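Take a look at subunit A:
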Amino acid sequence: MSKLLEITDLQTHFHTRDGIAKAVDGVSFALDRGEILGLVGESGSGKSVTGFSILGLVDPPGRVAGGSIIFDGDDLVAGGEPMLRGLRGKRIAMIFQDPMMTLNPVLRIDTQMVETVLAHDRVPRSEALARARAALVQVGISSPDERLRSYPHQFSGGMRQRVAIAIALLHKPDLIIADEPTTALDVTIQAQILSEVQSLCAKSGTALIWITHDLAVVSGLADRLAVMYAGRIIEEGPTASVIGNPRHPYTRGLIDSVPKGKQRGQKLAQIRGMTPSLLNLPEGCKFAPRCPRADAACAIEPALERSGADRSLRCHHPHDEDAERVQAP
Partner candidate 1 sequence: MIVYLVRRLGQSLLAIMAMAVLVFAGVYAIGNPVDVLINPEATQAEIAATMQRLGLDRPLYEQFGIFVKNALQGDLGSSFVYGRPALDIILERLPATMELALVALVLSVAIGIPLGVWAGLRPDSIAGRTIMGGSILGFSLPNFWQGMLLILVFAVILGWLPAGGRGETTEFLGLQVSFLTWDGLTHLILPAINLALFKMSLIIRLARANTREVSLQDYVKFARAKGLSGRRVVMVHILKNIMIPVVTIIGLELGSMVAFAIVTETVFAWPGMGKLLIDSINLLDRPVIVAYLMLTVLIIVSINLLVDVIYSLLDPRIRLSEMKG
Partner candidate 2 sequence: MKTLSLPLAAGCLVATLAPLHAQELSIGLKSEATSMDPQFHQLSTNIQVGKNIFEALTTQDAVQKVTPGLAESWEAIDDTTWRFKLRQGVKFHNGSDFTARDVIYSFCRVPLVQNSPSAYTIFTGGIADMTAEDDHTLIIKTKDVNPLLPTDLWSLAVISADALGAEDEVVFAPDGECTGMGEVPQAPAFNSPDIAVGTGPYTLESYTRGSELTVARFDDYWGGTPEWERVVMRPITSDGPRVAALLAGDVDMIENPPIQDIPRIEGEGFSVVDALSNRIIYLHMQQLDDAPGIGGTDGANPLQDARVREAISLSINRDAIAERIMGGYAQPAGELLPPPMFGTSGREVDPYDPERAKELLAEAGYPDGFTLNLGTPNDRYINDEQVAQAVAQMLARVGIQTTVDATTASQFFSRRNALEFPIYMAGWGASSGDMSSPLKSLVATYDEVTGTGTTNAGRYSNPEMDAVLAEAMATIDDAKRDEMLQQAETMVLDDYGIIPLHYEQTVWAMKSDLTYEPRVDQYTMAREVKKAE
């Protein structure tokens, strides 16, 4: 079966006054229909920009500088703005991080939902309104008629995000790109949203790219994980095996630095050093300056190589493929 989304060597560069920042520098991955991919990385890793690049929403001074994005047979990089606009909201939908800022504060909810429907389907307004109402019900919002006539600031954070999800689902898209959608929410709401999204996607067979810095959040949700660092994917594979057996030193460091309940009183593990500035990247492996396993060989950039049936790695000195990993108590 052909892939729904196939990204090959995507380059998105920002032309700033101080030089060219390669926010996305050779990212490749693929997505099947209905698959959930977790795109993980610290801030500055290029994960959000990757998401925007797919829909052509990168703001100047950034632009997609190379590579290809094939969505269901169409090349999105080569395709023009009208084609992209036709896809946005209809076949590929996006959910952003802060729902207060993604919903226009001076427009009513129904306005913002109806316009999404009318942007792609020529239907009477009443029908668009009915679809909006149904979408609100679908995401679990009670008294939808009253909500439709309200303004965003009259909702709580979790409710607003549900509305954003509802908007994303209006046209039953094939793919949803969610950029840190729960980061701004309370922990309890987070869990709710997560589970709802999961069930909605399962029900409608929608593929999902969940962009986040929070491994814990995505580990229960995604089918596969891709870890990004300095604009590149450095490890990729099924969620269970990446979490259970992280082979790239960075991935391992990430997982180890998540506080676990039994670590009271003990020093938290960290990855030493800081993420490099995109304008000042080192030669060779970008993680080498912070890597405990780096040596002279790392002066040459490692390529993304397959490792086993379904994993990829970009490292000269990955951890071994152990069956069991000794977890800290």
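With respect to how the candidates were assembled, all candidates are chains of the complex that A comes from, given by their letters.
Going forward, a contact is a pair of C-beta atoms (placed from the backbone, for glycine too) under 8 Å apart; a residue touches a chain by one contact, two chains touch by 3 or more; residues count from 1.
What you are looking at is a predicted structure, and each value in this text was computed from that prediction instead of being measured.
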Complex member touching subunit A, one of 1 or 2: 1
Candidate 1-touching residues of subunit A, taken from the complex the two chains share: 55, 57, 59, 85-90, 93-94, 96-98, 101-107, 115-116, 119-120, 151, 153-154, 164, 167
